[in-house]
Structure formats: structure tokens, C-alpha cells
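Only one protein chain is missing from this complex, and each of the others stays in its spot.
And then subunit A:
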Amino acid sequence: MKRLPKFFLSAALVATMATSFSAVQAATPPDTLVHAWQIDDIISLDPAEIFEFSSSEIAGNTYERLINYDIKDVSKIYGEVAESWTVSDDGKTYTFKIRQNKKFASGNPLTAEDVVFSLQRAVILDKSPAFILGQFGFDKNNVKDKIKQTGPYEFTMETDKAYAPTFVLYCLTSTVASIVDKKLTMQNEKDGDLGYNWLKTHYAGSGPFSIRDWKANEVVVLERNPNYEKKAPLARVIYRHIKETATQRLLLEKGDVDIARNLNPEEIAAVSKNPDIKVDSAPKGTVWYLGLNQKNPNLAKPEVRKALKYLVDYAAIADTIMKYKGEVHQAFLPKGYLGAINDNPYKLDVAKAKDLLAQAGLKDGFSVTMDTTSRPETTGIAQAIQSTFAQAGVKLELIPGDNKQTLTKYRARQHDIYIGEWGSDYQDPNSNADTFAANDDNSDNAKAKPLAWRNAWDPGPLTAKTRAAVMERDAEKRAQMYEELQKAVLDDGPFVIFLQKIEVAAERKNVDGFVMGPSFDTNSVAQAKKN
């Protein structure tokens, strides 16, 4: 019996805690923006390694790059850390002048030394995105000679060939070219790792926000950087990992989060009727496509490739399953890119597809498998495609798996058909042309493995054309070359590109200034505020 008071006491304590929790249903603090988002893809916070969707966005808000582009008009490039630049007459040497009086969040001044260090570091560490810089002929051994500091606020960069300047500059807008605080990073260096193990979970940048905290699959917390010249209105931005979209919706409706990032079309339709919530969207430089492996004898027939392009109900998918989240797009360059063509020649035409299949000697259709990630969006699209394929007798069997499984199989060229997304690595058309229309070596142990390689497709003369387009310095001629490449791939390529992705965010009414740019790393909270 002695225990009894204690029991009552603890029971009362639990009761008060439970009730006080339900009482704390207030909105998020006015100086804090809370996102509900699926951020389980983050594996590192080091800009030299970041190559995932959510970490790229976080890097975009916390680091500055040498150059950036206007998110309203991608063709306008401006210097962010760079003040100005010149290109030598032979088109190989770039000289950059750095803005003075810039400071990192740590308080260290930002000089050419940091810029040169950051670019060299990315090449030397040689992580996934390093090829974006490496393609200009930099590698571990020569990068210290090719990227050189020439003054306290000046440095030069020498490429191996005379590439189109826009191509070079667009590559420098990518996350991998973010400027890292050399002093702070080197203070945390261990065994010559250039601070890699430390920066993986820490922050050394100069952007509008600094990263305070990252707990994997849980939360990322950004804090205002007091040293940034255009001070952010918000003191704090929190990205919460919420896996279920229905949960995201409920949290948003209750005001526990300010922005929900992964709602499905039905949920978007439902919340858009809520007077406290507004829906914002932006087309992204990401396309949805089917990759047809040319190692499969049926898919290798040109008539079959074409027939399958007539067996996708593009419009219905865009209007229903992917409503708000994608628009019909069939060329490999997303809308808004230099030279992108937007007329979509294919539509669902079963009779024509049957004709083409008959020409290929497959009058009664054939059976084929498709590797599908088990995310609801992908499964939904895959099933819709499965049913339209069936109308022409093409029996499509779906093989579900998680993203890692299907990708591994895809990268080993062991699939029949693969369904997935492709996001450009940088805003230049070469990013996609290089992967969809070029394949230097189609053998199993090739060094470069673009999408054309993954689908065992030899684009023939298109490879040379892609390489030539990169060197073309006249923008108009260059655009025309990309148009031709797209038409060729549309006509004969092993890719059924069907959608361009649109990113949707549902926000509370009082959120203002959360900007979604054309690429996954340009969703900016820098000037967001809450009224």
C-alpha cells in the first residue's frame, strides 16, 4: 500500500502530460518555417558529395556558388561569389574576379583562396558529382595546375578544350561548385581527407542559412547566417522527415507544419479547397521516362520501340495519376532548356502500334518485364502503362523493388524496361544530351555509363553530334544542334519520355516567399517569411 501514493502521483503526471500535449496545438513559431518532406535520401552534407534531391536543395540554401542563374530566366547567368569573369580568345582560360567583403558564417573572410580550394577539393575527393567539373579535363593530378589563384581576389581556370562558355559556366552553378570555408574545413582535417569526414555532417558555407543539425531520417535544422549580406527574414527553417503523405496533409491542415512537399494529386485537390492553404508549383528540369534495354531482342527492333511510344496514354497520365505533378513532355530536354522542343508528336494510338508490331513480326504482341520502384507514383504510372500496353497485346510484367535494387539492376543492364526519373545535373542542355544521345563505348565494361549505355543503345552518329554541340560557341547554332538530336532520339531512341516533372508544395496561407526554381537545388527559403 505504501506504493499507492507514488502510483497516483505518476498517473497524475502522465495525465497532465497527455492533456498538455493536446493543448499545445499552436501554430509553428512566427520566425520558423517548418517543412514536411521525405528527406530519407540525404547521405551527406558535403557539397563535394551531395548528389541527391533533398540535400541539393539544402545546399542551395546554405552555400553560395561561384556563379548562379536567374531562376525566372535560366538563360541569365550572374556572378554570386564571382564579381566578373573573362574568357581568353582560345576559349580555354577563364579568369574570375571574386567579390570582396564577403564573409562565411564562421566569420572568416571569403577570398579566392577559398574558391580555388573548393573547386580543387571537389575534383580531388572525386565523389559522385565530381564529373561535372572533371569533364573539363581536371583530375586529381593536374587540378592544382589548372585551377590557380592569381591574386587575393582573382583566379584562373584552364579547360582542356574550347568548350561553349555557357556550358562551362552552367556547370559552375551546380552544387558541387559550392564555396567551402577553407580555414574551418582544414581545421577539421584528419589524415589528409580535406575535412571530408567532418563536413559530411557539418557546415562551412556562406549562404543565407547555416546548417545547425541533421539527424538522418528525422530532421534538418537551418539557422539564419548573420554574416549574409541580404539577411534572411526567418530565424530558422526546419525540414521534418514525414514519410506518409497523408500524415503530411494532416500536419499541414492542423498547422503543425507550414509546407507539405509530397502530397499526392488527390490530397492536393483536397487541401486546395482549404481556405488556410495555398498550392504552389514549378516545372522542374526532370523528366519521367521508360528505358528500353536493347539487349532484349524484341525491344531492339526499331518498329517495337516506336510502337511502345504509341502505347502510353500520355495525356491521361498527366491529367489523373500525375495531376499537378507532371505535364506531357516527350523530348529529352526539359522545357526551359536551350534548344528544348516542346511539340509532343506521340499520343496513345493502339491501331498504329499494332501496325508497327505487325511489321516487326510480332502481330500477337510479346511479353516483357519492367522494373518498378514501389513508390506509389511509379507503381500508379506503371500500372496505367501496363493496361495500355495490353491493348496491343504487349504483356507487361511489373517487377517491383526498392529504388536501390532497381537502380542496381538498371546500371548493370539486366532489365528489360526501366521506369524512372532523370534530373539534369546542371542547367546546360549537354547534361541531358550527354546521357540520352551519346554513348562512346557500348561494351559491357565501358568507363562512362550514360543512360544510352544503360539501355545498351549505340546512338551511332549522334554521339559525335553531341560532342560537337558542346564545342559550338554560337548559341543559336548550338540550340539547333540540340533540336536535331532530340528529334533523332524521339524518332528512334530507346527512351519513351512521357512527362516533365512539376514540383508541388502546399503552404499555409501566411507563408510568403518560398520560391521553387527550375531545378531541384533552386527551391529557396532565403527570402521566405511568415505574415
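Simple rule for what comes next: contacts are C-beta pairs under 8 Å (C-beta built on N, C-alpha and C of every residue); 3 or more make two chains touch, one makes a residue touch a chain; residues count from 1.
Keep this in mind: contacts and distances are computed from a predicted model.
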Options "Secreted protein", "D-ala-D-ala transporter subunit", "Response regulator" or "Phenylacetate-coenzyme A ligase": UniProt name of the undisplayed chain: "D-ala-D-ala transporter subunit"
Given A:G137, A:P165, A:P400 or A:G513, the one touching the chain that is not displayed: A:P400
Per the touch definition above, residue among A:L251, A:A384, A:L407 or A:A475 touching the missing chain: A:A384
Contacting the left-out chain in the complete assembly, out of A:P30, A:P226, A:P376 or A:G460: A:P376
Hidden-chain contact residue, picked from the options A:D181, A:D313, A:D434 or A:D521: A:D313
Interface with the undisplayed chain - residues on subunit A: 244-246, 249-250, 264, 266-267, 270, 313, 316-317, 319-321, 374, 376, 379-380, 382-384, 386-387, 390, 397-401
